[in-house]
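For this view, one protein chain was removed and the others were kept in their places.
Naming follows writing order (A and B), and every chain is counted from residue 1.
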Amino acid sequence: MHAAHSIASGMGGMRTTGDLVARLQLNKGMRIEQAKQYVADKLKVPVTDLADSVTMGEMREDLNIGVVNEAPGVAKGIDAKFRIAELLDLDINCVDMFKDRVKP
Amino acid sequence: MVEKQQLFVEAKNSIVNQNKDKAVDLAKQGLDSGVSGIELLEKGFLPGISEVGELFGSGRLFLPELIVAGQTMEKVVEVINESLVGGEAKGDKGKVLIATVEGDVHDIGKTIVVSIFKANGFDVKDIGRDVPNQKILDEAEKFGADVIGTSALLTTTMVQQKNLEELLRKEGLREKYKTIVGGAPVTQRWAKRIGADAYAQDAGDGVKKLAEIRKD
Partner (left out) sequence: MGKIRTRLGDGSFIELLEEEIYEDLVDGTQDAAQKGRIPPLSEDELRYLLDLYKSKARVVGVDEGHECCLSYDNMTSKIERAHISVSKFQQLQLFERALGADTLELAHIDYSYKQVKHVVIYDKPNMEQAVLLTIPPMLYGAMPNLGLYTYPDGPCPNPGDLLPQGKFDEAKEAYAQAIELAIKDMIFVGSELYEAGADGINFDTTGAAGDAEFYAALKAAETLKAKYPKMGIEMGMAGEFILGMHGEIEYEGVRLAGLYPHDQVKLAQKAGVTIFGPVVNTGTNESLPWNLARSVTFTKACSEASEIPLHANLGMGVGGVPLNIMPPLDALSRASKAHVELCRLDGL
């Protein structure tokens, strides 16, 4: 069922920018057009590219915000989320908590 | 004729408005003026309970009101039964034993079904939730049920409905009872696969299906 929805309608998650758009929905309550525009503006790409795995895959690699097929040394997990928080100008709960925990 | 029609309209409204006293008065008034009990039920009170079912099914009337409407209908049926010589309108519709299957404690749907069935003149015995199949069978024997209805809300518990069919066959009782199944994950397809006699999508559908299988 999940694979079917993903093929029929999904943005693609971290293959593209679905996870970034979803962050704006979940934490800012933005509807999809506004959320897509917000992400597109931050990434400086057209909205129409957001669900494309080729261009967005490269973009993720360049921005080091996490990719599906990881090469050695690229940002993983919370490392990528530190960059996403900065890129989207958005508070991410676990990132903020991490910062608090490692405070001197 | 106009007066009779008016009586039927008022009878229907008394059920929809859950007005017990008014409903009983109207039943008595109708019988006293020579209208048959069956006609009173079929043209007045039953259309009322049918509308109650529709209103409940579309979220315009709620469970407490549904239950009072059902109880109002039961009172009316009692009055009409007393007037019938040599038979009961209620008993004619059949005895239905109802349970939620073992492992499943969900009973909201069952409560609704029991209310609607009773209101439609079936003699219903509700033996509760989380009931083992052997107990369902024992209770059906004791009650003298015509129909066994089971509810399952979970994909993990609906298998008990299949087990009940198997138990009935094993005990040589399959032909003695009609079975009707319902519940969120249950479908006509499932009913057919397990060999149940009927599937009820909701309480209103259940009333129709009961009438159909009782005719067979």
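Going forward, contacts are C-beta pairs under 8 Å (C-beta built on N, C-alpha and C of every residue); 3 or more make two chains touch, one makes a residue touch a chain.
Quantities reported herein were computed from a predicted structural model and do not represent experimental measurements.
The missing chain, though absent from the display, is touched by one residue of A:29, A:72 or A:104; that residue is A:29. Hidden from this view is one chain, which touches subunit A at 1-15, 18-19, 21-23, 25-32, 35, 47-48, 50-51, 65-66, 68, 76-78, 80-81, 84, 91-94, 97.
Residues of subunit B in touch with the missing chain: 58-65, 67-68, 71, 105-108, 110-111, 114-115, 126, 129-130, 155, 184-185, 187-190, 201, 205.
Note that only the chains that are shown with their structure count from here on.
Separation between the centroids of subunit A and subunit B, computed from CA atoms only, is 54 Å.
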